[in-house]
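My structure is below; once you've seen it, I'll send some questions.
In this view, the complex is presented without one of its protein chains, the others remaining in place.
Labels A, B and C are assigned to the chains in the order they are written; within every chain, residues are numbered from 1.
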């Protein structure tokens, strides 16, 4: 399977995982930078992530125009993805989500910061982008053009995630696997922080702990387990790459292996 | 399919969506104004929305009497619908819901106001109707006659939604699709606002943002995606109109389309 | 079907409804007074309510001894039921539940009171029984004998429900249908009240509204709809009595009925 087919397959799996884990619902989307052309990205045509299939994937220039004049209905807010890819050469995958549990942090002054071991990846704290700052008081809050997408990417800066006031968040990853992990962990971290704040002073991750997490290899073996688990729960287990399936076989290991004391 | 059959089919789909999205449960109901006669409305006989079928739909005069002496058991609270249709010629569809997350805003002085991009449609803030104000201290809180239905519609005034103290809410729409969208978004907005209030000062939608939302075409293409998603989740995908199915086909688009870099 | 078979069938349906609506889980139980003998009650042998079948139903004297030396494993806490039936000749059915959402009201001074139209039936406010008051500081909190059951019934007094500190609640009904309804509504009311308390002063049901609810016929037609809905959701639709099925047929009504404007 070549790099493009592999990216498309992983993108479909990512769609299904994010839908099944309730990070995406009718709205929201996930994309991946084209593996052969840094100035393009892959994303589904406009349909619900839980329904996305191989044949739905479209290719876009960073400015949001479809490559080759593809006439299918695109996501209205694809400029979130293009704006970020344009500014951030290190980013290989982007998620835009409306996940509810994060939203209170987008409409209050309380910063969303990591308190769980798995959320160190979101960085020391998450900036909030308010579309009204530059685009005035009468938008729909949706990111519908490149100026808005670029403004959002500027607020994201070097970070992993940016909240969007009254709307949701945009998350980035060095791989699809990483952006999926960040996106699934964000709502959990938000829920726990929200509850803890009602109980006293909250001990979040230290700067050292955040840095340690940011330094971990995003595609190490410990992270495969979550990808496999989520893909299986989403009914995509069969779509996992042969390499991963080989690892699975090894894990299933020796049914014949004699444990001490057995028969 | 003529306009009446189309309205009946959409009403059945709306019932199933609202049940599946947990806006309606054993109680609560949805209606649509008769497409050919402004002084009548269509609503199921008294049964749970998740079970409603084509043959359950009844027709009523605005005062709640069944057309043609239909003897089936009607919803006790149909006067909510008739009272609203009577006062509001612009309203084409009505939902009455007991959705739990909205109820705390019906029994405290805290106003329910929109904080999410998708809830601008509920208006700047939602009035609360207390049946005791006019009907005294010993009702069951249920709207069981036209005087109560008219009193509720008066409190609704020109708005999209009205809360009913200790009971639920009534929502209106310029179409079934719109009233379903309003009704599904209300509980989400309520949950997020409730949580945010515990975290600091809440930045809700501005007046300009609310007006912008109210000005959007309620049946534009972006809104079809949610209707299709919810209908599919509710097992009614097959009931969508041919026009919508054609759009779906187009979205599925070119499986043969060559993405750059592919074979 | 004679009165006893009818009671057994309804008791099985009640078990399944309460399990499916998450009022009962591994623990908790529901009983009904014997229709022919006021000094006996019917309750399942000790198994999870979602598994209870016809053949599991046992018969007990009010003091908790099984009639006829039935050797099957009884519920440890059946004395809750016997203690209440003994004191309250008006009570025909009892539920003991550990439903989580009610528990915070059993361990704080905040009274649980009705705030929703459907919870007026619980009375103006719900007493809390603390087993330690009479039985000391080293019990398991479980009601394991008649003295404890009687003490609980005394705290219940003339009410519909009593909370059990750190444990759950016991609810009563003039019929199985009523006690199921009370038990399903309790957690909803608790959740809404808990949230509302964080938002300002709470307007609960007035004394007149509570009295009005208590005066309603517990087995009126509006209440059948919930019983049918819950039974259907619990997979027991086929077990509903013929009379109820006849009503269902009538509701399904005229598929041939011509709505005005149709073909």
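Definition applied: a contact is a pair of C-beta atoms (placed from the backbone, for glycine too) under 8 Å apart; a residue touches a chain by one contact, two chains touch by 3 or more.
Predicted model, so just to flag it, every value in this text is computed and none were measured.
Trainee: As a test of the contact rule: which chains in view would the missing one touch?
Mentor: When the full complex is considered, the omitted chain touches A, C.
Trainee: Of C:37, C:65, C:157 or C:217, which sits in contact with the chain we cannot see?
Mentor: Checking the options C:37, C:65, C:157 or C:217, the one contacting the hidden chain is C:37.
Trainee: Which residue among C:167, C:181, C:212 or C:225 touches the omitted chain?
Mentor: C:167
Trainee: Specify the residue from the set A:67, A:124, A:144 or A:196 that touches the hidden chain.
Mentor: A:196
Trainee: Tell me which stretches of subunit A touch the chain missing from the display.
Mentor: 115-117, 120, 188, 191-192, 195-196, 198-209, 211-213, 216, 221-222, 225-226, 228-230, 232, 247, 250-255, 257-263
Trainee: For review purposes, identify every residue of subunit C that touches the missing chain, sorted by number.
Mentor: 2-5, 8, 25-27, 34-37, 40, 42, 45-48, 51, 53-59, 67-68, 70-73, 76, 100, 103-105, 107-110, 130, 132, 136-142, 165-167, 194, 197-198
As a convention for this text, only the chains that are shown with their structure count from here on.
Trainee: Which other chains touch subunit A while also touching subunit B?
Mentor: A chain counts here if it touches both subunit A and subunit B, and no chain qualifies.
Trainee: Taking each chain's centre as the mean position of its Cα atoms, how many Å separate subunit A from subunit C?
Mentor: Taking the average C-alpha coordinate of subunit A and of subunit C, the gap between them is 45 Å.
Trainee: Can you list the residues of subunit A that touch 2 or more other chains?
Mentor: If we look for residues of subunit A contacting two or more partner chains, we find none.
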